[in-house]
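Left out: one protein chain. Kept in place: all the others.
Labels A, B and C are assigned to the chains in the order they are written; within every chain, residues are numbered from 1.
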Amino acid sequence: MEKLTLVQAINLALSEEMERDPGVVVMGEDVGKDGGVFRATLGLLDRFGGERVIDTPLSETGIIGAAIGMAAYGLTPVAEIQFLGFIYSAMEQIISHAARLRTRTKGRYHCPLVIRTPYGGGIHAPEHHSESSEAYFYHTPGIKVVVPSTPSDARGLLKSAIRDPDPVLFLEPARIYRSIKEEMKGDDPIPLGEARIARSGKDITLIAWGAMVHTALKSAEAVKKEGIEAEVIDLRTLYPMDTGKILSSIEKTGRGIVVHEAPLKGGLGGEIAAIIQEKALLYLEAPVLRVAGFNTPIPLPKMEQVYLPSPEKITAAIYQTLRY
Amino acid sequence: MEKLTLVQAINLALSEEMERDPGVVVMGEDVGKDGGVFRATLGLLDRFGGERVIDTPLSETGIIGAAIGMAAYGLTPVAEIQFLGFIYSAMEQIISHAARLRTRTKGRYHCPLVIRTPYGGGIHAPEHHSESSEAYFYHTPGIKVVVPSTPSDARGLLKSAIRDPDPVLFLEPARIYRSIKEEMKGDDPIPLGEARIARSGKDITLIAWGAMVHTALKSAEAVKKEGIEAEVIDLRTLYPMDTGKILSSIEKTGRGIVVHEAPLKGGLGGEIAAIIQEKALLYLEAPVLRVAGFNTPIPLPKMEQVYLPSPEKITAAIYQTLRY
Amino acid sequence: MPKKSVGQFNIDFIQILNEAGEADPSLLPHFTEKEIRQFYESMVFARLFDEKALNLQRQGRLGTYASIRGQEAVQIGAGLALQASDWWFPAFRDIGISMMRGLPGKNLFLYWAGDERGNAIPPGQNDFPIAIPVGTHIPHAVGAAWGAKIKKDPIAVLVTFGDGATSKGDFHEGMNMAGVFSLPVVFLCQNNQWAISVPRARQTASQTLAQKAIAYGFPGIQVDGNDIFGMVQTTKEALEKARRGGGPTFIEAVTYRMSDHTTADDASRYRSPEEVKGWEGKDPILRLKIYMEKTKIWTPAFEEEVARNSMNRVLNAVTEYEAMPPVDPGEIFDYVFEKPTPDLIEQKQNLLSPPKE
Partner (left out) sequence: MPKKSVGQFNIDFIQILNEAGEADPSLLPHFTEKEIRQFYESMVFARLFDEKALNLQRQGRLGTYASIRGQEAVQIGAGLALQASDWWFPAFRDIGISMMRGLPGKNLFLYWAGDERGNAIPPGQNDFPIAIPVGTHIPHAVGAAWGAKIKKDPIAVLVTFGDGATSKGDFHEGMNMAGVFSLPVVFLCQNNQWAISVPRARQTASQTLAQKAIAYGFPGIQVDGNDIFGMVQTTKEALEKARRGGGPTFIEAVTYRMSDHTTADDASRYRSPEEVKGWEGKDPILRLKIYMEKTKIWTPAFEEEVARNSMNRVLNAVTEYEAMPPVDPGEIFDYVFEKPTPDLIEQKQNLLSPPKE
């Protein structure tokens, strides 16, 4: 099979799911004629028509709010938010409604809604286009959070997200939308909640997701020259989190580093470190470190590389951990 | 001086600050004639007039958005959101604007805005009235987060919040609005960023804020009978966090428990545990535990006490930690 | 054409039954006597139920409660206009419609007692649970209407909300989408003049709320919300239009919140007794009674029967409510997702059988 980029894999998953289930509806700003500003929905309008591929007004609250109503009515909306940085006006709809509909109604209604949105830095984009605010959603009860890091995973995880009967935030690392090409590994959905060992190693565990998986892998390659074998875990699903894989890796390596683009403070690095120390304290040879964005907004392109985790920053943290 | 409840102390601080600085403006739903649904703004309209005590339309985005404009224009708005559960539609204004105005303009503008809002459970309130979503704001760069747990602190911290030139989210634990009466300890502002040792002890450190400080204190009293001396830290300011006080307590006790009402997953307990293991791993005799809400929305009143941390749950965690 | 008019708009007000109980013959649809008796009985029942809820609250047998007193005509009218296959998205002050839709009274009491089982709408009843965050359910209604349009279901969707809700962005975004996609949804604003302590004039500077529809390119109309005839008729027409593919309608029902905002509120702090008194004369039940008297539909026996039946239904609901077994705490975890996640399984287990010390 032809090799696909991550964004092409998403496009493929969308069309496959729309083919499979006539209830799947794609909606958002510019998803129709334009095929999405990143072309993730390219060709869907021609193939599935304007009732199922809907260009909406500029209206994030309206998009998510209407998608909730559609979902409760029996459709499976896949709503695109053009960039994660524009999702915030829909927070009330997500937190207070999408994520709670099943709980609030004791299961009478549920909300099979997928929110797709590009996220993360490194794409030289204007302000508000490089956000990594996954922690807000991880903290929100009732919604799953998924982040692929490879084209195959993007396809398989998106399929699962669409088939999931509950709301899923599907974060697409824009930085690697086109930088990796890969042959699709089968066309099965990939279950949510299962991390992937992106690289095996025995000396230290690097935990990452999205574009940072590749940054961590680069650092792992770099320290390999010094004889250090880093294991890299790609979480794939942030919630529910595959703590089993994290803990068994840590039990093997005794050392861990969490890497994320979001600001350090209150980011998921804290959560993961807390889980590790709670469940595996006696295995720890050193503190779990966090390599993350600064406690500042992500700067504009001129400075974003200073802000973002880099292989070098991770490598420095690896040495710090090993020397502890 | 007469003893005041927490909500009275807030009322006092508001009137004192409005007296001191004619630029301080109070705004929100029902803050005027009604004096606020909890009466926090009682009497302010009569005293300071309708231009400075503004009943707004039902419009959270508008309230925060307009307050940002006012703040940039040179006033000091103190905006009330009626309950924390209704702040979510203003998240975009808070995250993308209030918290970033100084950064985005390299200091040309800043945003001396205080957002006051009751939060937390235990008040037998309808849906969405018992939220504890402080972690969203802790994770947001550019905004401070303050939570008083006593009347005196409420007054002193609110004064500092109002005088702070940057945005502050001021969370008022509704559950203890009226349950404690206290004489005011001086009328100076209490600096932001300084935790308070609510109770000294040598065996274990309990870290809490808001109403949970009192729950933790009850548990500390309970275990005292068994000869266990728990230290209770009242964080008072969540961001910036007084990690110094946390760490020196842990270095003394070797054991820590974080208590919060918010869901466990992604709550501040993770952040605090991560900081402790990072900076004081070798002092830890046991994992830092978290006693928190479940990973579910907070249930309606009939079940909220099951959900919320209780002295008993904390006590169980204390024993678990001590027996580790 | 240097200066020209590019838009002219008109907003109508409808009143069929006036305060004196007189119906305008040119507007009055044909209602059967039976129908009119049903209007009356339903309004009386709603009022009694409401009074009982306030009572239970005072006795500590119910939590905070939001009374509908004064708004019975809007709610019974809308309830009657809806068909079972239509969908309805309520605000929090809507027990009148809820009961017309068939929600067991027990559910209403449960909900206001802080028990989520009250929100578990019985299967087959196409209604959403109450929206507490004001106005946030408006886009949901729009989405459901969109779903119906996509699925080609010949139904309509009704969404009800207050005057305060019109200030929220959700109202705007939902209304706008309904206009763009010409969706089968009726927006019914119960303008009861107050949003807690904020009077209608302070909520928005627009002369009428109905005119807000002009911003979205579909019809808006103002109705006397204390006129059951006008309410039934206007809502019915709007719903029928929606079912026929005629697109959305915005209805402003002019009414009054006779009670405090909720049992946690004290309206005497912010509004005058004169104002309230003035509205007493516009009471929706009273004016229908006068009309029925005039047209000989009302009899003391009928009144008595209505009172007895209604009170029985209310008391049955109380009995059912108070007979409910307590909630199982384990349920907290059971409806977050279809399948509980590992952390929820663990938390449930710890709650139900805490690890032995």
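The rule is simple: a residue touches a chain if its C-beta (ideal position, glycine included) is under 8 Å from a C-beta of that chain, and two chains touch if they have at least 3 such contacts.
These numbers were taken from a predicted model, which means no experiment stands behind them.
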Neighbouring shown chains of the undisplayed chain, as defined at the top: A, B, C
Residue among C:Gln211, C:Asn226 or C:Ser310 touching the omitted chain: C:Gln211
Full-complex contact with the absent chain, from C:Lys4, C:Lys34 or C:Lys152: C:Lys4
Options B:Arg102, B:Lys218 or B:Lys252, residue touching the unrepresented chain: B:Arg102
Sole contact to the chain not displayed, among C:Arg47, C:Lys106, C:His137 or C:Lys168: C:Lys168
Touch residues of subunit C, complete complex, unshown partner: 1-16, 18, 24, 26-27, 167-173, 176, 179-180, 182, 202-208, 210-212, 214-218, 222
Residue numbers in subunit B that touch the chain omitted from display: 25, 51-52, 54, 56-57, 59, 61-62, 64-75, 77, 89, 92-93, 96-97, 102-110, 141-142, 144, 165-166, 193, 239-241, 243
Absent chain, residues of subunit A that touch it: 29-30, 32-35, 37, 55-62, 85-86, 88-89, 124-129, 264-265, 294-297, 299-304, 306-307, 316, 319-320, 323
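Just so it is clear, only the chains that are shown with their structure count from here on.
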Of all other chains, the one whose Cα centre sits farthest from subunit B: C
Separation of subunit B from subunit C, taking each centre as the mean of its C-alpha atoms, in whole Å: 36
Subunit A and subunit B: spacing of chain centres that average the CA atoms, whole Å: 30
Between subunit A and subunit C, centroid-to-centroid distance (C-alpha), Å: 40
Touching two or more other chains - residue numbers and ranges from subunit C: 116, 133, 136, 169-170, 331, 336, 341, 343
Interface hub residues of subunit A, defined as touching at least two other chains: 61, 89, 92, 96, 103-104, 141-142, 239
